[in-house]
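Removed from the display is one protein chain of the complex; every other protein chain stays in position.
What follows is chain A.
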Amino acid sequence: MSESTEARLSVFKTYKLYVGGKFPRSESGRVYEVNDAKGNWLANAPLSSRKDARDAVVAARKAFGGWAGATAYLRGQILYRVAEMLEGRREQFVREVQDAEGLSKAKAAAVVDAAIDRWVWYAGWTDKIAQVAGGGNPVAGPFFNLSSPEPTGVVTIVAPQDSSFLGLVSVLAPVIATGNTAVVVAAEDRPLPALSLAEVLATSDVPGGVVNILSGRTAEIAAPLAAHQDVNAIDLAGADEQLAKELEVAAADNLKRVLRPQPVDWSADPGTSRLTAFLETKTVWHPTGSLGSGGSSY
């Protein structure tokens, strides 16, 4: 057997986009070359168009009601399932992160392990963030008054360019943990781990359309997404200074919530800021009526 293994020609994977739970090629028919850190050819990735971006927004909007309406417990179970599925494909992602980022095998493995644990971290947040970011308010009157966080809606994520996997997971997981749906623009030069993550999401009970992943030229795809009237927020993590400003200007047209790019140590404790960045606070008032003084003295 071992002789024939040496002689065997491997099967290449055709990398595709992930939109609405399906794996389409770019409608434009375009691809671009993706190389490893040393410049060797790895694959041809889809070069997404404006139309692909718009299709992704439609898919994300369609998925929003069901995902936001799912119980926090269910979303937590599903995010944890992503971690389980990733653990099973650990070797594949170590290889892809090694290729994409030029890391040693040990460093790439540490990155993948951290990414798996990050899914677990956010799986635990789904049913706790409301207890930390919401609560009852002691208003000065006979009213029940409760503030609860709710997801903002469809969130565009410009994924970090440097950390193609841990960085990606660190920006994606908090967005969907709270019930938002996402359109992700993968790292331009290192899109393969993101496109492979789609295969994990598709087999982890994440409903189609909750996460949509596009590869291509960041500026070309992000611009129509930042201007899109049916996108509610944008995370600019992977945009350079110039692009970030342009996108923020475009985003102002429908007052998208904007998370500006900032230096992040992706291996550090992520805190809650990426959760709360894409939440709205809803406060409900209700009169409590009055019973007089009776019955309260026991």
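Operating definition for what follows: contacts are C-beta pairs under 8 Å (C-beta built on N, C-alpha and C of every residue); 3 or more make two chains touch, one makes a residue touch a chain; residues count from 1.
Going forward, contacts and distances are computed from a predicted model.
Taken from the listed names "NitT/TauT family transport system permease protein", "DNA polymerase III subunit epsilon", "Spermidine/putrescine import ATP-binding protein PotA" or "Aldehyde dehydrogenase (Acceptor)", the protein name that UniProt assigns to the chain not shown is "Aldehyde dehydrogenase (Acceptor)".
Of the options A:Ser28, A:Gln77 or A:Ser147, the residue whose C-beta touches the omitted chain is A:Gln77.
Check A:Asp117, A:Glu150 or A:Asp189 against the missing chain and you find that the one touching it is A:Asp117. Residues of chain A that touch the chain left out of the display are 72-73, 76-77, 80, 117, 120-121, 123-128, 131-132, 142, 144, 272, 286-292, 294-296, 298.
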